[in-house]
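Sharing a structure here in structure tokens format.
The full complex has more chains than appear here; those shown keep their coordinates.
Order as written gives the chain letters A, B, C and D; numbering starts at 1 within each chain.
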Amino acid sequence: MTSRWRAVAWGALGVIAVVALWELYKWAGPADGVVIGSERDGLRILPRTHDRAMPHVWVMIARLFEATSGASTPPLWLTVVGGMVTTLGIAAVGWVIGVVVGMLFALLMQRWRLAEWGLLPWIVVSQTVPLIAFAPLVSRIGSQIDRNVIPWPDWLSVAIIASYLAFFPVAVGALRGLSSPDAIHSDLMRSYGASYLQTLRQLRLPAAVPYLLPALRLAAANAVVGAVVAEVSIGMRGGLGRMLLQMAQSASADPALPWAPIFGAVVLGLVAAGSVALLGATLTKYRRGEATA
Amino acid sequence: SGTTPDTSSDSASGDFEPITDISLQLQWLPQAQFAGYYVAQEMGYFEEEGFDNVEIIPSGGDIVPQDALAAGDVDFAIAWVPKVLGTIESSGVELTDIAQVYQLSGTTQVSWADSGITSVADFEDKRIGSWGFGNEWEIFAAMAADDLDASSVSVTTQDFSMNALLDGDVDAAQAMTYNELAMVLETVNPDTGELYTMDDLDVISYEDTEGAMLQDAIWADTERLADDPAYADASVRFLKAIIKGWVYARDNPEDAASLVWDVASNAELAYPVGPTHQLWQMNEVNKLIWDGGTFGEIDSDSWDKTIAGALAAVNQDDQHLITTDPPESVYSTEYLDEAIAALQDEGVTVDGTYTPIDVTLTEGGK
Amino acid sequence: MTDSPLPTSTPAVQASGLERVFGAKDSPVHALSEINMTVGAGEFVSLIGPSGCGKSTLMRLIADLDAPTAGTLEVFGQTASAARIDQDYGIAFQQAGLLPWRTVLQNIALPLELHGVAAAERLARAKELAEMVSLSDFGGRYPDELSGGMQQRVAIARALATKPRLLLMDEPFGALDEMTRERMQTELIRIAAETGAAVVFVTHSIPEAVYLSDRVVVMSPRPGRITDVIDIPFGLDRGEGLRESPAYFERVTAVREALHGAPTARANER
Amino acid sequence: MSYVNTTERYARVAAPVVVGIALLATWWVASGIPLGRTQLIPSPVEVIASFAENFGIIAEDAFVTGGNALVGLIAGTVIAVTLAGLAVWLRPIDQMTAPLVAAIAVVPIVALTPLLNTMFGASSQFGRQIVAGVAAFVPVFINVLRGLRQARQVERDLFTAYGASGGQRFRKLTLPTAMPYLSTGIRIASSLAVISALVAEYFGGPADGLGTAIATYSKSGNSALAFAYVGASIIVGLLFFFLTVLLEQLVVKRKPR
């Protein structure tokens, strides 16, 4: 218990150290940064320190409590939280889709090696396709469906794109997890004449839990990143991604503003990954193997 | 199941159900650049023309208006002419410019007063900022006219702030008179503690170069115009409504700017640039629209210049914007003429000039 | 688990001309060849032989975890596959192979659960078995809370859950230290006697084979064959004292010699 | 000794090829689907033609993006290894970096590009390289940190028994033990670095590179060219992936245990 508090204290110190480093460098460093070579074409190895490049930390924090766009608009933090809630919701849907799809792929690949050989390389390739390239495709298909088949809200497109990043770690992690039981366990199940589903339910799924949890956590972080980037690239309103883009517009005159959604994104990612970690806490029974294995 | 328009459309033979719900795709965020459309919506001009629902869809550069229109996602789109020309040539769709809202180009290239960049010829070997995404063609067209090719400058993609200019990362930044130019003027000069002024800057306006191209126009689906009398009818009514909106914005710039700002800041999570900035923008935009001619009319000189520029421009990847003339269908005055005629019958004046007002910018445009 | 009243004279295992060849046609591995063997009902038979001689392979054939390439195999007069589906045998391996997320009782009850036995009945039977392997107090514990010997006892209880008439054990005590191992051997003899099950027991340990079995089957590798069968005439009289008796040492020596293939002493040979 | 028979060896190659053909066929069919007045996606033929026609400039842009990714990958790896070394050496550093790494791991790093461009200059590639570096840092750091802790008790006891110095222990035990983890980390980081460098181009900086081109051409209706660039970015990503796999096989003889 005390060691946990100590870890928290050191962790807090780490955050404080970064803040201190920021302010210290801002104070000591040259306004135009440190450039190797000519001022014009050289390589700037240390950043500029003026207020537009590196606002004071307290300015960034104070900005959170000022009106978002002046006048009677809500305080910035509230706006950011609004965006976070929207994006978190979408990311959660994307996560669920990604987990389901990833699990289906993993089950397929675990059951038939031919499926593994055929699919796995393409699953790896899929992650080298730049998200932004096909994000507009998804939204265009979405609006087509919306017009001709069933209502298809913008956020669903974003969720689908987010799931594209989320499914990957699940597919790979679950495949490893489902194949993780020792031959002896599979032999046992066979000796009991257990069916595929029984083996899955009693052996493979529980055994996959220690592999699945980190994969699900990674999937959560990926879903958030995917949702944010997808919002940017398909122009969905209301979420953090769009907010990042729009607030960057004001960076010249209001440099603290664009940092707010960045902080929001960090917190959002931590919340998402943390929720999955919490989920893991309910499955401790299935993680007993980890210690002994 | 719509209400009958209270101005009967004479173009229609009446054998169609009038369209009551339409959507308009903008090419940027809600701001005074699009004041006419928001005024039309807020002042009830769309309803007067028989529309129950008009959805105005902003973009952030993320939605490409002409693509949305071609895909059938929206009924009308605002887009710059050269961008649409490019799309028409490379994808083969047909879109029609039914009203050339902006008569003049608002694009400028802004540099610091001491840097000696006062004409396009001075671009050589300089770092030139541009947003890319199709906004760069005026630059390359202007350069082509000065016999500079894209490899003679280094092009930097600007983000949505003017930091690249402020920090000297580019020698000349692309800026719209109505938006990014103001962003600079809303920033405090650390040397003086005051806002930057026009004296600090050299501004090259593309309108003064061979590169000038036509900008915000209203685009409609060509085939649909031809095949669907209801759509053609709606186009005319739509033009009538937005002309009324722009006329209002011309005559009441302050009201229009604050109306846009209200819409933008009430629209869910829109974080608009500030009210003073909107007023500046309204003022500048009016200058581009009302240059003395009739609203929305396509000036053939400007059009030809646009086409010539588009044919001449070559980008940093050696790609041309277009290589042949666009099809005939690329613009039509039919619907605008009809709308204007109808409006004139109603006593609306759709030509004239704008008397600029004085706008004093504040820090951050607040 | 089967209710069909077979005559007790039906042998538990009856193998004839059994053969198992692994791998491709061009480079076959003859794991087993010409195996003829009968294990009577209630009989305790050990398989002993050097590593790779096919002990596990033979065990897996009997359990229908693998199929022979030639020969016939009957388990209680049925095919091996039918016997497996009928749960005629229970099986245990060198590693206990307990599911770490199940408690001791849940692990013991696993085969019953898979065969749809009602929860209450399952629990009762699991408790009874835990009692039998002296683990009544540990029913709610998880495998990682048990020592290796205790885990192995759970595995044996699990193998007995369906009241099989045949126990297949592949080096079940291989991972245990010698002292625990001796205790487990004693316990196994008791359990086998109590349940009346036939046992096929794979081991590397000569003393273990001698101590436990009615018959020791000695195998040699490449291809795996049965080279000798040695009867152990101790019957049910196998207390701790047996381990220190001359008769026991004599049988140990006999098996050792059968295994090493030469009856000569090898003192001072290097 | 491997029991791999020939049928299996063929199946291993054939299966992905068959799936690839199926994907190509799907693409072909999808390219025939109209989307309003346009097609949903350009057909494979158009894309390949466009790729061939513009190969020169595509390769140039691929070098820019690939170069940024490489710089980022190397820098991110070096920093990650150094920091992980410090973290295993000094527990407080481990605990201090934990929340920071957790934050970096979840933040959509590409969104930082505009801020980085302001800090480091919009006309240099540095912002993109930092983005690629940070993206690469995370998996390398996490894996190496784990790897540096994998030396088993027996092995550590042995080194104590031999009276080995701290430096000897690190060079001959801790580091070699961590090598397979390092290469796993780099393998994951490689494609991440490419994709991050590429996406960062969307957010400003010099107007070259694959990402800028994808954006430009997909927004000007020239989707065949845009997809040719997408193809190029997949190739660069895979190239990085396979190069790291190769490196792994050259440097690391044993698998992680």
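Criterion: a residue touches a chain if its C-beta (ideal position, glycine included) is under 8 Å from a C-beta of that chain, and two chains touch if they have at least 3 such contacts.
Every value quoted in this text rests on a predicted model; they were computed, and no experiment measured them.
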- Message: Only one copy per chain type is displayed here, so what's the full stoichiometry of the complex in this file, written with the chain labels?
- Response: A x1, B x1, C x2, D x1
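The rule is short, and it goes like this: only the chains that are shown with their structure count from here on.
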- Item | Chain occupying the most central position, where position means C-alpha average | A
- Task: Tell me, please, which chain's centre (mean of its C-alpha atoms) is farthest from the centre of chain C?
- Result: B
- Chain centres from averaged Cα atoms put chain A and chain D apart, in whole Å, by 16
- Item | Between chain C and chain D, centroid-to-centroid distance (C-alpha), Å | 51
- Note on the structure: So chain C residues touching two or more other chains come to none
- Shared-contact residues (touching 2 or more other chains) in chain D: 35-36, 114, 118, 121, 124, 203, 215
- Touching residues (chain side chain B, partner chain D) in the complex: 64, 66-67, 70-73, 83, 86-94, 127, 129-130, 132-134, 136, 154-161, 163-164, 167, 169-170, 221, 223, 315-319, 321
- Touching chain C in the complex, chain A uses residues 182, 184-185, 187-194, 198, 202-203, 206-207, 209, 285-286, 288-289, 291-293
- Item | Of all residues in chain A, those that touch chain D in their complex | 6-7, 10-15, 17-18, 33, 43-44, 47-48, 52-54, 114-115, 117-122, 124-125, 127-134, 136-137, 140-141, 144, 221, 224-225, 228-229, 232-233, 241, 244, 248, 251, 255, 258-259, 261-262, 265-266, 268-270, 272-273
